[in-house]
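In this view, the complex is presented without one of its protein chains, the others remaining in place.
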Amino acid sequence: MSKLGLDPAVVAKARRLAARAAEPIIEMARTHTTVSVERAVLRLAGVTGADADGTPWVNRIADAVREQVGLEHGVALPVFHALREHQDPRELVRARFEVPEGAHAVRAGKRAREAVARGIARIDANRAERDRLLGKHGDPDPPWVYLIVATGDIHEDIPQAQAAAREGADVIAVIRSTGQSLLDFVPEGATRQGYAGTYATQENFRLMRAALDEVSGELGRYVRLTNYASGLCMPEIATLAGLERLDMMLNDCMYGIIFRDINPKRTFIDQRFSRQIHARAGIVINTGEDNYLTTADAVDAAHTVIASQLLNERFGHEAGLADAQLGLGHAFEINPDLPDSFRLELAHAQLVRELFPDAPLKYMPPTKHMTGNIFAGYLLDAFFNLAGVLTGQSIILIGMMTEGIHTPWLSDRDLALENVRYVRRAAGALAEDFHPAPGGLIVERARRVLSETVDLLDRVADDGLLNAIADGVFGVTRRPADRGKGLDGVIVQADGYYNPATEILQERP
Amino acid sequence: MSKLGLDPAVVAKARRLAARAAEPIIEMARTHTTVSVERAVLRLAGVTGADADGTPWVNRIADAVREQVGLEHGVALPVFHALREHQDPRELVRARFEVPEGAHAVRAGKRAREAVARGIARIDANRAERDRLLGKHGDPDPPWVYLIVATGDIHEDIPQAQAAAREGADVIAVIRSTGQSLLDFVPEGATRQGYAGTYATQENFRLMRAALDEVSGELGRYVRLTNYASGLCMPEIATLAGLERLDMMLNDCMYGIIFRDINPKRTFIDQRFSRQIHARAGIVINTGEDNYLTTADAVDAAHTVIASQLLNERFGHEAGLADAQLGLGHAFEINPDLPDSFRLELAHAQLVRELFPDAPLKYMPPTKHMTGNIFAGYLLDAFFNLAGVLTGQSIILIGMMTEGIHTPWLSDRDLALENVRYVRRAAGALAEDFHPAPGGLIVERARRVLSETVDLLDRVADDGLLNAIADGVFGVTRRPADRGKGLDGVIVQADGYYNPATEILQERP
Amino acid sequence: MTVSVDTIKQIIRPYGDTTGDAMVQVSFTLPVPHGPRAESAALQLAGKMGLDPATVVHSKPMGPDFTFFIVYGKATHLIDYAGIVVPEGREYPLLTPKQVNLAIKSVLGRKLVVVGACIGTDAHTVGIDAILNVKGFAGEKGLEYYREIEVHNLGAQVEVAELVARAKEADADAVLVSQVVTQKSAHIHNTKQMAAAFADAYPTSVTGGLGRPLLVAGGPRFDTVRAADLGVDRIFGKGTTPGEVASYLVAALVPSWSPE
Partner (left out) sequence: MTVSVDTIKQIIRPYGDTTGDAMVQVSFTLPVPHGPRAESAALQLAGKMGLDPATVVHSKPMGPDFTFFIVYGKATHLIDYAGIVVPEGREYPLLTPKQVNLAIKSVLGRKLVVVGACIGTDAHTVGIDAILNVKGFAGEKGLEYYREIEVHNLGAQVEVAELVARAKEADADAVLVSQVVTQKSAHIHNTKQMAAAFADAYPTSVTGGLGRPLLVAGGPRFDTVRAADLGVDRIFGKGTTPGEVASYLVAALVPSWSPE
């Protein structure tokens, strides 16, 4: 039941153009691999742990393979060929690698596939376990309240996360240490030294998921856990998330490019693999279009958000994600000094809702226009919460009145929850009384943003997405295709490239 | 254009019942007078000033008349008869009064009427002057922002009021000193010693109106002034307001009874005369139904608010007030812990709006459920401001986040204005997108409140309004008709009672 | 009023997001024009309040002569939590209405007479009504509901002289006054004035309630004073329930009774 009366032909056109713009990128991702993709294969195959310096064995092994025979055939064949002789990673890294051929190749491939299949089976088991727990504890109705913990110390995060869950959080996000996305390895073990956030590690994932399982039982409501895939290790972190039953992951096709200056090719290749894993794991991804509005103006750039969502959708679908797994991001960032700012925001939020009716949209609170005036901030957050209710958003990040000042205090979070609770309780089903006047400001604004989106996608489809990114179309940040971190980790697949994980994942269960 | 789809037949029935319930009271008011009504006549006739103890001459004169010949013939004839000999009030209070008869009565009546007509001419001139200034400075569009000053000192009030006007107030209310409504005289002169408010005096009215005229010129927007008529001196204060060009007055048919324990008869007689004056002066009255919800529950007693508004409307019309002068009061007082509190409030506010489409409704902010949590308070005020925008309220009192703590600070007022400015700017014409779902919670709630109103008025019309008041129907406070302050100031008119003011006012200009 | 002192030594500081960070938020207005000089003044005040370091996160001119500030800072003070002398909530047992009635009937042998009012120009009756009216407060019935308590609720804006007269007339055991308006310390002045008037009117009065009715004051903002400062026997604050008051009346006026 559309409130905006969008023209289905225009919507279909936008989707067609997004698919056309995405196609060359998908082709590139199909024919390339990266160091992190290959390390993810090793992780699926069961390689864990790190050397005495903290460098994960998967890095040591992939580096050794790359040095000796290159990674263009994938890591699987050389490693499983070498595994005939060396079982222990400590020895394996010192092995002489070769790319097996003929029967050797067949045998190595078979064993690699069996090993990786065991990893994927564990992901499947986790998915089933989640379904079981959702049935047992209960699945909260959307919108889900999404709260952040960020102490830097997993053992401090745990009680804070449990407390947040008890206070009403449906989703707990553990913010990552500021530097992690630029690390080309995933740290190991339980960590206590993060910086404005806690390192994403397999052990931290495990500990937090266990803690939330405990509190889910206590509350009779399954509390979801989320973390960040984006960064140089997107495929590996996605894998670890699947292995440890995380429920959602920040995963955007372009965030790393624009906001972390990661090489565009690297990012696009990594995101495809990581999303194939998420798809299998039943993990809901959260995309990062909200970030664009922190560097670009929320009104001027509204159509870039929609264009990016359509691209994220296309890439997601191609990687096997269902609509219900597409937590497309957007944000309440319109300058509050503008006349009609709230109505404009309702137009944008409703447009996203109607374009992606089955997606669990992630809606971000105001950040850019939050100042030191905490009262003004509390007010703005209230209107954000109301916009969420009126336009049926799915995953609601909770805005902090002190956003312009410091990372959230305990009391900020408590007051923020009081705010959203009041708004939801007071407004109830008010959305059913919200009907944008035909021809009115909201309807016209939504129509205009959609048409600007179509125009933009048209240009992007013609010029190529990589060129658009280089031109600063998204987040007014220019990122040329041949620059940025991690480009040296990109490898063109050779003939005979073999990746058992992709093979299994593309068969679909 | 009704959003609630109210049944016009039910609305008409409610009005008929209100008229029936009001009728005996109107009859009583027509056949009685009060000490304050008579003093108001003297004020219109030009008697001003006070004795050395601060007792106004009008009180001294009326008391002397009452003592000697009673007030059942009105004060006009005895006084204007005595005026043949004594012109100075100082002497007049020592005069021997008699009720003139025959030609003497005719002559005294004629001179009284001439004197009172001069007072009324001054009121007419003020009304014309207001119209001129509205044309000159400009009349702000509703909703009008209504702000309070309450320092107790008129010379502190003035700069604060001017500052408030500069910050966006369209209406300035000077809160009265807490004790004044129970004084059976109007203090004289400029006062500096009020208690949680400033005394309402003719001179204070004059000073403040002049100060606001000054600032109106500066701002290019006519800033309205309001004060309180209710209390033991309703007729006199209404008169002074007319003489000094106030623009609005708090004037309720029952507030004094319920919240100040003033005798019901006294109040009903006084309110009729005071409203005749307001009608002539072009003053907008503000009624006090909002107060009911501070002692009664805003959901349970919603229909008592509507019933009272219909009564206030009937009494107002009968006294000559036009619809555009009926600032009927209501308030955002629903417990914020209730589910759907905001939607329920929208139902109530929209119902009032649709029942009285031409009345400049006065909408009061939350007070009862404001606590020491100033953040929660700021939030509640924001939703009040939004309800005002969505339901087209006319006069918006500005809620203070510290309502539960102290009388407003400078910064409270500033933050409160930031709040309402944001909400109005951000929401713009959002009301056009607000369409209560047919059969939904809002529509059903409004319908139910209206039908409860009809039931209540039916009972009141049968049992008598005075009995209903005695039973605590309004504001859950019981006020028997023969109790309360000021009953001894009520006088049954004798045959030959003469009141030149009523005579002129009832002729209509 | 009794006190309790913890035995464990415990020193605490405010908590922002880490133990010991000692962060607090402050807001205030200074009567000076907006600008860097005003900001320095705000930081000086924060410094005197013991905030170091302190940051002005928001400053806003309010007209030409005033500036509003929001400041965050680290409090240098320590709180000796273990050493805190904490007023015990209640120095008497909480009784059921039944027990209250029984106590009065069995010991006093007559109804206990209570006179209540809002004094001075205060017209906020909701609080005293919550204690006295049958309807009550927070699910508890008010004193009128107690069979053995005779309630005279005089309502709002009662003058002290009238209150004394009515208390004498009714032969009151206890006088309950409510004070909600606190502007210019009205509640303090009015309550003291009331206590003095009772002392005058009952020359036999001695502290402790002998020779005059028990004097009880209530209202939401009495937390800066103690009963003795005002000359009354007890103060009740925010959120008081009728049962607490009834139980106190028994403890104070029927001290010989015990629930067993």
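Note that the chains take the letters A, B and C in the order they are written out, and that residue 1 is the start of every chain.
To be clear about the criterion, contacts are C-beta pairs under 8 Å (C-beta built on N, C-alpha and C of every residue); 3 or more make two chains touch, one makes a residue touch a chain.
Small disclaimer: the values here were computed from a predicted structure and weren't measured.
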Contact partners of the omitted chain among those displayed are A, B, C
Which one touches the absent chain: A:Gly179, A:Pro339, A:Pro438 or A:Pro480?
A:Gly179
Of the residues B:Pro100, B:Pro408 or B:Pro436, which one touches the chain left out of the display?
B:Pro408
Missing-chain contact, candidates A:Leu410, A:Ala431 or A:Ala494, resolves to A:Leu410
Contacting the left-out chain in the complete assembly, out of C:Ala75, C:Ala117, C:Val151 or C:Leu253:
C:Ala75
Interface residues of chain A toward the undisplayed chain are 163, 166-167, 177-179, 182, 195-196, 259-261, 294-295, 406-407, 409-411, 414-415, 476
In the whole complex, what residues of chain B lie against the chain that is missing from view?
151, 371-374, 404-411
Contact footprint on chain C, counting only the chain that is left out:
12, 14-16, 19, 23-32, 36-37, 40-41, 44-45, 48-51, 53-56, 66, 75, 77, 79-81, 84-89, 221, 223-224
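Note that in this section only the chains that are shown with their structure count from here on.
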Could you find the chain whose CA centre sits the greatest distance from that of chain C?
A
Averaging C-alpha coordinates per chain, one finds the centres of chain B and chain C separated by a number of Å equal to 34
So what's the Cα centroid distance for chain A and chain B, whole Å?
60
Going by the contact rule already set, what residues in chain B reach two or more other chains?
415
At which residue positions does chain C touch at least two other chains?
60
